[in-house]
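Of the protein chains in this complex, all but one are displayed in their positions.
To keep things simple, chains are lettered A and B as they appear, and every chain counts its residues starting from 1.
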Amino acid sequence: MQTITRDILLEKAASLLASGTVNRVLGWKKGEFIYDVTPAVFTNAEDMYRHFTFDCFCGANFSKYLIKETQKEGKVLVFLKPCDSYSFNQLLTEHRFDREKVYAVGIPCDGMMDASTVKALAPEGLTGAERNGDALILHTLYDGDVTVSYADHLPDRCKHCKSKKVVAYDEMLGENGEVTDAGRFDEVAALEAMTEDERFAFWQNELSRCIRCNACRDVCPACTCEKCVFDNPGSGVENKAISDRFEEKLFHVIRAFHVAGRCTDCGECSRVCPQNIPLHLLNRKFIYDIDRNYGDYMAGAEEGSRAPLVNYQIADPEAGEVVSGAGGDKV
Amino acid sequence: MREVMVISMMKKCAKSNLTALLHALSVYAPLYLPVNGNGKDTRAKYTRYEDGMVYSTDLNTVRSAKDFFFPQTENLVNFKVEGKNIEIIDPRTEEEDFILFGVRACDFKSFDVLDRVFLSEPVDSYYASRRAHGIIFTMACTRPAETCFCTTFGINPAEPAGDVSCYMTEADLYLDAKTERGEAILAKLEDLLTDTDSTDIKTVEDQKTCIASRMEKLPLAALSTEKFGGDKLDTLFDDPRWESLSEACLACGTCTYVCPTCQCYDIKDFNTGHGVCRFRYWDSCMYSEFTKMSAGQPRLTQMQRFRQRFMHKLVYYPANNDGLFSCVGCGRCLASCPISMNIVKVMKTFSEEVSDNGSK
Partner (left out) sequence: MQVNENNEFRPKIVAFCCNWCSYAGADLAGNNRLAYPADIKIIRVPCSCRVNPMFILRAFQRGADGVILCGCHPGDCHYTSGNYYTRRRMAMLFSMLNYLGIEKERTRVEWVSAAEGAKFAATMQDFAEKVKALGPNKRLEDLRCKQ
């Protein structure tokens, strides 16, 4: 299998820019350290040669940026990892951007590191990192080189990857993968197997850390309302205050509910959370419930599919059956 | 908060006695210290000490120590409605002394930045009361991280100040009282502390030298504030590079909420059904409805909001505060921004000569 490197992407971008197929490129710009890669728009190959980067820290999902980018003149080149491509399809389903203004290049992915994961491995003085197969070598200021297994230390969203298949592209680089579903509901099932008291304690501990920074919402490719209800002073719930117990739960339940059936399980919410709250476990709970009760459904797997919460079957189970079937109190 | 500086002998406590020391401190006053989390997030956060807790030597807490003086949500006044009567209730209770243990030099400096906002006329009595009751034990940073750049703002992590400055070595904890209040509290801990001799003083001096040399080797050691300051408004405000810098910004409030010096807040009334809670809460200049008035939000685009944050830290604040920058180089925003855009990248970009096509 061909490994996708920075050079391959650079070459592709340069040729598409040169041929006039696109006039800009949505890509990753290297930062100060190994892990602080920033999404950026490049307009010429020269800039790309200087600043563009591609490595195992390029986890950001680009699809949401297309809403803004496609409002500009000309076509934009975007690199889509499998996760991004599901969001891409979902946004198209919701008519959120103009497909004609995007040139999508699919790239395979075998899991991406992120800043908080890698910083947990070397919290102080991480000056660089290299990947060699499954070995991730971290260069540190005080402890020398630390080598860890890449696969074992991937963030949760990648450890339990839903799919390695790019589902939307104009052109695929490298070899496309398959839908994997690597036990992604295991953790949800483990929580469901707990008692109500234990679950409450778990979520109280996790959600009470929320600082209402809204990063989960702002990064989410399914959260594309022009004006979020939580930003609207007229809604009565616009509330930036945290209050022990209620407000964080209101926010996270309503947000998860609003994206239920539309969430592509890209896990960006958990990646960006500055408090490391496992927010993807809320979304995966909805996906798991939908799969079990209304048939398997993967948002974004195909463009134009009808989301389960705007659909129904006459034979659907009753609410009470769903609640007790899915982890009612097992004591 | 200015206090009389004192010169007294540094004390020492064997690490084996640290638990006893923390216990003694918690008996003296409620004690808050960094403790590693027990959920999905094991990073350190300030926690009220209870016996059995272990002090975390993590370089910094995820949230800054400003929470103790300027909490994220704070009830200012309650109104209780009964029939036609409205009772006005001040929810504040008598503030008692509390101890903050393990504050790093950057966070300690942030209190100075906040003081200039909240303690200048009209004095914020909520903040002032907390500040007057907080006793601060700082801790020197022996293992500064790659994201640290406090020295850029003239902060010395080897001299963290506070009421008591602490230095931790393999075997001992050294406590150096810096104020009368610090001295008084150390006097109460006499049983657990011993005097220091010249060997001890050398140990601490060696640690300070070691910290200084480590700071010099950090990747951000050369970061300079040369291009910034209260007089740089005209050169920076209309710079075209703000556009590309802010391009990927998601408009979330992460940077402002983890920042030890961000001090913007809003006040709101919450209808409880039988009364009103008037509370203030942190606001973020990154939000679309920040400072929204009847005529709308004065900063219409994300570029303008993004620019506001960095201009405030590097230009507006120093213009009003004798050149003091309102960034302390703690590096929290570098580690937590979802798209990894941060003050260091902004400073470096503007420190470059206007290059190439004037945009990147």
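The rule is short, and it goes like this: a residue touches a chain if its C-beta (ideal position, glycine included) is under 8 Å from a C-beta of that chain, and two chains touch if they have at least 3 such contacts.
It should be emphasised that the depicted structure is a prediction, and the values quoted were computed from it without experimental measurement.
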By the document's definition of touch, the residue of A:Arg6, A:His139 or A:Arg199 touching the omitted chain is A:Arg199
The listed residue (B:Tyr28, B:Phe98 or B:Phe270) that touches the chain absent from the view is B:Phe270
Which of A:Ile67, A:Leu121 or A:Leu250 touches the missing chain? It is A:Leu250
Where A:Val22, A:Cys58, A:Val118 or A:Ala260 are the choices, the one touching the absent chain is A:Ala260
Touching the unshown chain, subunit A contributes residues 188, 191-192, 196-204, 229, 237, 243-247, 249-250, 253-254, 256-257, 260, 282, 285-286, 289-290, 293-294, 308-314, 316-324, 326-329
Those residues of subunit B that touch the unshown chain are 78, 270, 272-273, 275, 277
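Heads up, the rule we're going with is that only the chains that are shown with their structure count from here on.
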Distance in whole angstrom between the CA centres of subunit A and subunit B is 31
Interface with subunit B, subunit A side, in the complex: residues 31-33, 35-41, 46-47, 51, 60, 65, 115-116, 119-120, 123-127, 141-142, 202, 205-206, 209, 211-215, 217-219, 231, 233, 238-243, 268, 271-272, 274-278
Per the touch rule, the subunit B residues reaching subunit A in their complex are 37-43, 45, 58-59, 62-63, 72-73, 143-147, 214, 217-220, 244, 247-248, 250-254, 256-258, 266, 268, 270, 279, 281-284, 287-289, 292, 334-342, 344-345, 348, 356, 360
